[in-house]
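Selected chains from the complex are presented in situ; the others are not included.
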Amino acid sequence: MTTLHTLNQAPSNVNLMQSCVGSLQPDDTLLLIEDGVYWLLNTHRAKLPAALKIKALRLDAQARGLTPLVSEVDLIEMDEFINLSVLHNKIVSWF
Amino acid sequence: MNSPKNILLMSRRAPYGSSAARDLLDIALTCSVFEQNVALLLLDDGVLQLLANQDPQVIQQKNLNSLQSSLSLYDIEKIYIDADALEHHGLSHSELHIPVTLLTKIEISQLIANSDIVLTV
Amino acid sequence: MIFTVVVHASPCQNAAPESALRYCKALLSAGHTLHRVFFYRDGVFNGNQLISSPPDELNIMRAWQELAEEHSIDLVICIAAAIRRGVLDATEATRYERDQTNLAEKFNLSGLGQLVEACILSDRVITFGGQG
């Protein structure tokens, strides 16, 4: 069974991300929402496992001024959030 | 009648600073009333919820230790904690007031994978 | 698919309720079923009828009401959390001897059992929360 993990806290909450990343299985996806989108900044993203499937909500990234600073391919719309919710067997929220 | 689901209740918050620890127990007891298979998973500061010798009357709060002790009466026996978190706080099994199962990070990821529903508090 | 959305955080101080609202709208647009929105912990403040946002800001309480109206969504507020925080309907106001109420229409007070029942009946359950 695969899991969609959401995480909504900014990078100063290092322990939250560590617990989240430690709980992931290979086929899981991590979706960054709200202040979690700051983890897309290169310096933070570099600390996460390279194999990790990471996405972030475009709305939240755009609101925070991140779109010029992050990779376009990582950003998804709300309908894709729903798709991911369906494609994985469950959702775990990290906050 | 649906067959029982495996519901995992997860918390990484210390007790008393917020109501998370208590709210977690309220959900756990309700899951038990509905005859679901419920398990508790405590990570990070959440392992501090189980420290013995709590005396929250001095800050006018209810004692979580007593509530936690009653979990077994509701057939809630699956109480898992992150072994790394316990070590991170410099604590050992013997400083907790109820029996728990220590899990590695890999075991935690498997526990989550094998649950039907995960609720965070 | 059948979804349940759980909200733990108060509006204004926290982005979680607005994320939850957008999520609900998106899942409905995709043709899925929203079995229930369950408000727990400080999330109960989403159903405070007295919320009065400036005209140029989103009033989340009204937005939930409109969602419920349009799609017949079950908006359930945890009764124990609500009473402690002072979100009362007429019945609870009488019980606690208050002469005012503040639970918004379309929201209902009920027990944590409604959360667990929703977990049993839903294919997906997602929680929107914050620190605290």
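Think of it as A, B and C in the order they're written, each chain with its own count starting at 1.
Just so we're on the same page, contacts are C-beta pairs under 8 Å (C-beta built on N, C-alpha and C of every residue); 3 or more make two chains touch, one makes a residue touch a chain.
Quantities reported herein were computed from a predicted structural model and do not represent experimental measurements.
Expressed with the labels used for the displayed chains, the entire complex holds A x2, B x2, C x2.
Here is the rule we use: only the chains that are shown with their structure count from here on.
For this pair, subunit B with subunit C, the centres built from the Cα atoms lie 25 Å apart. In subunit A, 90-91, 93, 95 are the positions where the chain touches two or more neighbouring chains simultaneously. Contact of a single residue of subunit B with at least two other chains is seen at positions 117, 120.
Within the complex formed with subunit A, the subunit C residues making contact are 1, 3, 8, 15-16, 19, 22-23, 25-27, 29-30, 32, 124-131. Within the complex formed with subunit C, the residues of subunit A that make contact are 6, 8-9, 33-35, 59-60, 78-79, 81-83, 85-86, 90-91, 93, 95. Against subunit B, the residues of subunit C that register as touching in their complex are 6, 8, 40-41, 80-81, 111-113, 115-117, 119-121, 125, 127, 129, 132.
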